[in-house]
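With one protein chain removed, the remaining protein chains of the complex are shown where they sit.
Each chain gets a letter, A and B, in the order it is written, and its residues are counted from 1.
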Amino acid sequence: MISDKDVEHVARLARLALTESERARMREQLSAILQYIDKLKAIDVEGVEPTSHAVPLVNVMRDDEPGPCLPQSDALANAPDRAGEFFRVPRIIED
Amino acid sequence: MVKPGLADAATMNYEVVIGLEVHAQLLTRSKMFCGCPTTFGAAPNTQTCPVCLGMPGVLPVINRRAIEFGVKTALAFGCRVNAACRFARKHYYYPDMPKNFQISQYEEPLAEEGWLDIDVAGRMKRIGIQRLHLEEDVGKLVHEGTLETAQASLVDYNRAGVPLMETVSKPEIGSPEEAAIYLKAFRAVLVYLGVCDGDMEKGSLRCDANISLRERGAKELGTKVEIKNLNSFRNVQHALEFEVRRQARALDAGEPIVQETRLWDADHGSTRSMRSKEFAHDYRYFPEPDLVPLELEQSFIAEARAGLPELPRAQRQRFVSQYGLPPYDADVLTQSRALAEYFEAAVRAFPNAKVVSNWVMSELLRVLPGDDETAIRETRITPSRLAGLLKLVDDGTISGKIAKDVFEKMLRSGDDAASIVEREGLTQVADTGALERIVDEVLAANPKPVDDFKKGKDAAKGALVGLVMKATQGKANPGLVNRILEQKLSKR
Partner (left out) sequence: MRVSSSGYRASLKTEAKTEPTRLTIHELVDAYRAGDTTPTAATEAYLARIAAHDEKIGAFLTVTRDEALSEARVSDERYRKGMPRGPLDGVPVALKDVFCTRRVRTTCGSKILSTFVPPYDATVVTRLRDAGAVVLGKTNMDEFAMGSSTEHSAFKPTHNPWDLARVPGGSSGGSAAAVAGDLAAAALGTDTGGSVRQPAAFCGVVGLKPTYGRVSRYGLIAFASSLDQVGPFTRDVQDCALVLEAIAGRDTNDSTSVDEPVPHYAAALTGNVRGLKIGVPKEYFTPGMDTDVERSVRDAIGVLEKLGATTQEISLPMTDYGIAVYYIIAPAEASSNLARYDGVKYGLRTPGARDLIDMMSRTRAAGFGAEVKRRIMLGTYALSAGYYDAYYGRAQKVRTLVRRDFERAFARVDVIVAPTTPGVSFKHGEKEDPIAMYLNDVFTVGGNLAGLPAVSVRCGFSAAGLPVGLQVIGRAFDESRVLRVAHAYEQATSWLDRRPQLR
């Protein structure tokens, strides 16, 4: 139901490095799950609005008042790699 | 390297189609979805919180003022405001994006279908605006080296979460020059509304362009190329001029145009391809589940509409028609709301628009930047003070030349014109009797110029005027001096 190519493509979209055996197992399991989910195709959803929010709330906003920030040390405390005041990441190669 | 120059013959066969996408940082005090301040220039990673850092567990909350600014801008551009709109998640992975998705708007943007009228070679052209929406800005990336050679990059999240308003024009701009004009006019509206400071150097106003060429008369659009890294009006124009030539040459040679993103390199005067992406981004948009939809009340929109100031173009036109000013003057005076207000306040106190305009343009703008709202509002030479100075010239108390000195003194001391004139005894000598005596003295002491004049050298009269002025320390009324001199010379 879902091809090898699909699995590869989705893994790239999700930034997940899968081993070959993982890809194969993923293909199997995802196919089975998607097959199960297919039962939804039988339902008539003509004219039905999607529920994107479980609460009927609208217009929740806040005033434009500046508030306290984290001290720089807290912001950087969990950084796997840092250079002084910055977070540091490996070189970026355009995809 | 292709030198900028006159349009090639090649480009004449093609019609240029340009669309501009402008991102404007909004002048809110806090970020789009959290309370961190938005001030520019803070030390790295000192204006962040768990929300804008995208830490586990955090949730966004909409900044009401950002919505107000968006609605105001939409109304200023004649857009239809979508009272019912929502935010959506736009997914892609990049280290300047804390959550690896950006909260933006997709199917239900804040506003659509507006326009901006621009003046091109004396004619009005209307450029359509497709849509306007709000989103959050990303952090700043600094590469250790260049993007190509760096082994690592550094990230500062101060800017992440700042409110951004994205406006997409319709592909109705017909030339690189028009693009620059559109951008200038667009920026002026935003600055007038007070929603953005329009600083392209700092990056609070950013522009990407989409450009394609098609044969004249063709119906279908050509392949469009996206151009990024346009951080000034000039760069916008030059980059697009380069692209027009590049694409025209390629089309002439029968080469297909690759749909890609290109970066403008101002140093080399050319665009170059970013590694072309094999797949278009799959942003996997879906409605932001952590935010509830907006259903803006009519009163909210009406209030925004009521608060709209007169916009630059309308104001320019009114200055020409109401005050009889030349378009050039109107242009200069409406470069900022503060300057336009200054001008009008001064005219109310001294109702000679052209004189006021001259003084504002030549003297005031010599010492103040015309687009520095604060400086203009806080200058010591208030509109009424300027009017006071102009009255003294008008009623002959001082000459125009002296007035310029007084202007300087007003700026330095903060005193008004009348006090300065009195204190320093700068009152123009207009006493005819006194002047006649002085003219007589000068004529008597300088026979040669008198002689020259009689021989037909008109310039000698100027020299005599100069001598009289010197004798009066510049305080003589020049008009009067001229008349008396003429009178006396004619009798000789």
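One rule holds for everything that comes next: contacts are C-beta pairs under 8 Å (C-beta built on N, C-alpha and C of every residue); 3 or more make two chains touch, one makes a residue touch a chain.
Predicted model only: the values in this text are computed from it and were never measured.
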Residue of B:79, B:165, B:207 or B:291 touching the missing chain in the full complex: B:291
Missing-partner contacts on subunit A, residue numbers: 2, 6-7, 10-11, 13-18, 22, 26, 29-30, 32-34, 36-37, 39-41, 43, 45, 48-55, 57, 60, 62, 70, 74-75, 77-81, 87, 89-93, 95
Residue numbers in subunit B that touch the chain omitted from display: 50, 53-62, 89, 91, 93, 95, 98-101, 153, 155, 282, 284-286, 289-292
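Convention: only the chains that are shown with their structure count from here on.
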Complex contacts: residues of subunit A adjacent to subunit B: 13, 15, 52-53, 55, 57-72, 75-76, 83, 85-92, 94-95
Of all residues in subunit B, those that touch subunit A in their complex: 28-30, 34-38, 43-50, 53, 61-67, 93-95, 141-143, 147, 150-157, 274-275, 277, 282, 284, 286-287, 289, 291-296
